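As you look at this complex, bear in mind that one protein chain is not there, while each of the others sits in place.
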Amino acid sequence: MRAFWALVARDIKLAGRLGGGPFVGLGFFIIVVTMVPFGVGADLPLLSRIGPGVLWVAVLLATLLSLDRLFQADFEDGSLDLFLMSPLPVEMQVLAKCLAHWITNTVPLIIAMPAVAFLVNLETGIMLPLIVSLLVGTPSLSLIGALGAALTVGVRRGGLVLSLIVLPLYVPALIFGAAAGTGDLMGTPMLFLGAFSLASLALAPFAAAAALRISVS
Amino acid sequence: MAKSIQRFANPARFMALSGAVLPWAAAATALTLSIGLYLALIASPPDYQQGETVRMMYVHVPSAWLASAGYASMALACAVGLIWRHPLAFASAKAMAPLGAAFTFLALVTGALWGKPMWGAYWVWDARLTSVLVLFFIYLGYIALWEVIEDFGRAARATSVFCLAGAVNLPVIRFSVDWWNTLHQPASVARLDGPAIHSSILTPLLVMALGFTLLFVVLTLVRTRTEIMERRAASLEMQQAQAGMIVGAHNG
Partner (left out) sequence: MAEYFAMGGYANFVWPAYGITALVTLGLIVWSVRGHRAVKTRIAALEARANGAEGS
């Protein structure tokens, strides 16, 4: 268990050192959200209606961007081979990396949400369901994303293919997440979202571990 | 059971068997499709409600059926490949992918062409076609993975894992898109297949579906044979390159 938390801590520290930490992802997220009014017009009621969906899509895209670095650094310096030989099960290692990824990439976005929500004229009543929906749903993005990252690690143009293979798998999270973001805290979409995240938690580490073994062999 | 699977899975046997079967299968395909086209375009009456637009169903429904059935066959082949490690399974999965993707594309286009006279717009984000669109992206992802991973062994297993992940997720995607559709669609939008199917429509539909399915099988056999021969060509090239290097070393 100690090895698990050590791996989480290591990845969080590494994320801080390389690639500007959470700020690049945050910057991208804010810019994407800013682009939307340029595209659809500054009609405040319209923005307010599409706000939760726009914010969810922006979080999704920011998460996607950070995924190909998940295993890449370890692949390049050979630590990935060591991970596969370590006594800690590969599935647990994947879980540790997903947790670190979620903490360093997604949580900053969620924390920044109240500050960014005014860009889309988000109604104050929706803030809480939106944040809860993100907390419940975004772990599935890191988990499913890990599978994609494991399949494409070390591949040329891997980032592009990663996006292509992961986005269709994200569709349920986006549908339920955006709907949950506008509804009740315990409404149907929130429950489905939770179920989807739990299912990802149960299945994705095994699939990603299998993918890592395939990619490194 | 495993032994008989192995007997048919041996590439040399597969090549011999498929070579023998192909001419007959191709003939059967041509015959069935010809009959189907005749029934679809000439011999069947227009629908009393949908009029001549029902004829589009005779190409749309078989395409949609093959889009899903093709993916299911691919997923089965990938599972067999991962469990029993036989290259024939991986080769056939790779062979089926562009075929399935093409029929998915056709399902989308014919669906849009059907949608315009029915609902007034080419694309209305109905649950069925939207799910097919996501399926199309999954096919593209699978094909893209084969293209970018250079080692055949790694590509075969990685694409298979992805195909199975997609297979597990597809029912969830379908469910979520259905649910999403009820949320945002006005109640007046009709379902894509309209009223119940009666027998004068059923016969052309089934014949066309059978014809296209036979076509899928024939082309899968052809493409799997091609894949197997590509492996052999690659290994021959490698052997000759190595022999050439050795000879060159002796002469040089």
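Miscellaneous remarks
We call the chains A and B, going by the order they appear; numbering starts again at 1 in every chain.
By definition in this document, a contact is a pair of C-beta atoms (placed from the backbone, for glycine too) under 8 Å apart; a residue touches a chain by one contact, two chains touch by 3 or more.
What you see is a predicted model; the values in this text were computed from it and never measured.
Although one chain is omitted from the display, it touches the following shown chains in the full assembly: B. Shown as candidates are B:Ala89, B:Leu106, B:Ala127 or B:Val172; the residue that touches the absent chain is B:Leu106.
From the options B:Ala77, B:Ala158 or B:Leu215, the residue with contact to the chain not on display is B:Leu215.
The residue touching the chain not shown here, chosen from B:Ala16, B:Met229 or B:Met245, is B:Met229.
Interface note for the absent chain: among B:Pro23, B:Pro46 or B:Pro171, the touching residue is B:Pro46. Mapped onto chain B, the interface with the missing chain covers residues 41, 46, 51-53, 55-56, 59-60, 63, 98-99, 102, 105-106, 109-110, 113-114, 116-117, 212, 215, 219, 222-223, 225-226, 229-230, 232-233, 236-237, 239-240, 243.
What we mean here is this: only the chains that are shown with their structure count from here on.
Averaged C-alpha coordinates put the centre of chain A at 31 Å from the centre of chain B.
Listed in rising order, the residues of chain B touching chain A in the complex are 134, 137-138, 140-142, 144-145, 148-149, 154, 157-158, 161-162, 164-166, 168-169, 172-173, 175-177, 179-180, 183.
Across the complex, chain B is touched by residues 147, 151-152, 155-158, 161, 164-165, 167-169, 171-172, 175-176, 179, 189, 192, 196, 199, 203, 207, 210-211, 214-215, 217 of chain A.
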